[in-house]
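Below you'll find the structure, written out as structure tokens, and then a few comments.
Below, a portion of the complex is reproduced, with chain positions unchanged.
Should a chain be cited, it is by its letter among A and B, assigned in written order, with residues numbered from 1 in that chain.
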Amino acid sequence: MLTDLFSPTVQHSLDLAGIFVFAISGALLGVRKNFDVFGMAVLAEVTALGGGLFRDLIIGAVPPAAFTDLGYFLTPLLATVIVFFLHPEVERITKAVNVFDAAGLGLFCVAGTVKAYDHGLGLTFAATLGLATAVGGGVLRDVLAHEVPSLLRWDRDLYAVPAMVGSTMAALLIRYGELNAQTSMVPALTAFALRLMAMRYHWRAPRAWHRRSAATEGPDGT
Amino acid sequence: MLTDLFSPTVQHSLDLAGIFVFAISGALLGVRKNFDVFGMAVLAEVTALGGGLFRDLIIGAVPPAAFTDLGYFLTPLLATVIVFFLHPEVERITKAVNVFDAAGLGLFCVAGTVKAYDHGLGLTFAATLGLATAVGGGVLRDVLAHEVPSLLRWDRDLYAVPAMVGSTMAALLIRYGELNAQTSMVPALTAFALRLMAMRYHWRAPRAWHRRSAATEGPDGT
């Protein structure tokens, strides 16, 4: 099983760290939307676990990990409590939160690809589910919070593309039989670095061809 | 099997009653949003069956009960017909509808917890899915109707907390081997009573700590 890349403890700690930073971003959006503490907790859980939940439903791994591992379930609640009491402080370190979020993106796109492949999916679909694991929670968060999903918006720094590169690299490593605990860090770190650079240099994906010139004058979706 | 708490007929009648009142709230939102009769029916079905559908997908009980029991499917259509012809009358008895909705909340949070536990989930997750069974349909209803989910909003009377108390109590009764037809009424009635009191006294959950004073001036999520 490829999922046994790391000792279970190391893998679990990495998972919990990724879940924690994703949950922070969900709870912070709950504060910004003026939701109550329960709404914050729902957004935290959904952001942290939604992508993996979608993956597990698709590959038929039921009940999903989110409903069998207490640590997965309680970590977002811990993040909610922290944001509840300390959200101005958390907002002030948004930059640091974003760095951790980028780390979570890198970890999840690789872990998601490996788990999907282990359940028998082809490499293209494993990479797609790896991407969905990494970004799916954020989409669900925005849908529940009644926002345009920031993943789809033109005026946001690249988020999906780094995850796509990471999950594609992981799939290629599997394809050539080179995936192990050491090499799996390469796609994760690549996705992490690409996301950091996308934030630093405000990289964006292009919009439809003829639209570009007109849209800078009056974007209607922003 | 814990699901055999009641005679099948009694259990089924309680289920249909809960489905009916949830469907009424879905169809009424369809009227308010100016949807056509088909849109009303979709909202009625989704509100009534969405929570249980989510639970059944998570626990792997496919096809879900919503797609195997004709009564579950037809009851929301009946509710749609009633609201279609009589919606001013139904609106006028909104208070009564809300009382029945609270009863549905109580029944569903207990039934959902028991069914999830019967499918092998741990008690914490069974209680969580009981909560999701009770409130999930309303969230789906609001997402499809393009509204901020009222479950997450600060300015609404407590809805999830009564269901959470009910499903937690049901899980504790299971834990101590005391759940039967009689005792299962205790968590259901507790959730029912808490929801009624939340509506009567406008109980609300707190928002994030430092926000409270500022947010009363200019809430941006309402």
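Definition applied: a residue touches a chain if its C-beta (ideal position, glycine included) is under 8 Å from a C-beta of that chain, and two chains touch if they have at least 3 such contacts.
Computed from a predicted structure; not experimentally measured.
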With 2 of the identical chains shown in place, the whole complex in this structure file contains a total number of copies equal to 3
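We adopt the following convention: only the chains that are shown with their structure count from here on.
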Chain centres from averaged Cα atoms put chain A and chain B apart, in whole Å, by 29
Within the complex, chain B is touched by chain A residues 30-40, 42-43, 53, 57, 60, 62-64, 67-68, 70, 73, 83-88, 143-146
Chain A partner, complex, touching residues on chain B are 57-60, 119-122, 124-125, 128-129, 139, 143, 146-149, 151-154, 160-161, 204-211, 215, 219-222
